[in-house]
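Removed: one protein chain of the complex. Kept in place: all other protein chains.
This part shows chain A:
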Amino acid sequence: MANNFQNMSMLIVDDEALTRTVHEFTLRHSGFTKLQMAENGMQAIQLCQSGEHYVIITMDFSMPLINGVRLATKLLREKGADSLIVGVSADGDPPLMEKFIKAGADRFYSKPLTPEKIATFFQNIQSITQWKSKAL
């Protein structure tokens, strides 16, 4: 994986402690060092509003208070975040993926995030960021 990606700050939003732990270890094992966790969407919004900038935010769909799709919408459209959004869910069903993509997510994966999924995402990240900068 390209070294310039490993200094990227990432925010992992998931209400399950176990999933947060596994995703954190998977990402650290893949070389990522700047990781922050949030237990729900409200925490994620507060972190983004506090001045922290995350290049990538992964968010679970099924969360209390605010689900992942609504969180993506809030962050991208209401708060103007320019982070890359990765939707995650225990269900990999197409309708849910479509909801995430319509909300502005850049990718969607079924749980868990694996080193292979992370590698695939980052292989495509350059084209995603180029597309985003043109769209803006």
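Just so we're on the same page, a residue touches a chain if its C-beta (ideal position, glycine included) is under 8 Å from a C-beta of that chain, and two chains touch if they have at least 3 such contacts; residues count from 1.
Definition applied: contacts and distances are computed from a predicted model.
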Per UniProt, the name of the complex member that is left out, chosen from "Tubulin epsilon chain isoform X1", "Ribosomal RNA-processing protein 40", "DELLA protein" or "Histidine-containing phosphotransfer protein": "Histidine-containing phosphotransfer protein"
Listed residues A:8, A:22, A:42 or A:101, member touching the removed chain: A:22
Positions on chain A contacted by the hidden chain, ascending: 15-19, 21-22, 25-26, 29, 60, 62, 89-91, 110-112, 114-115
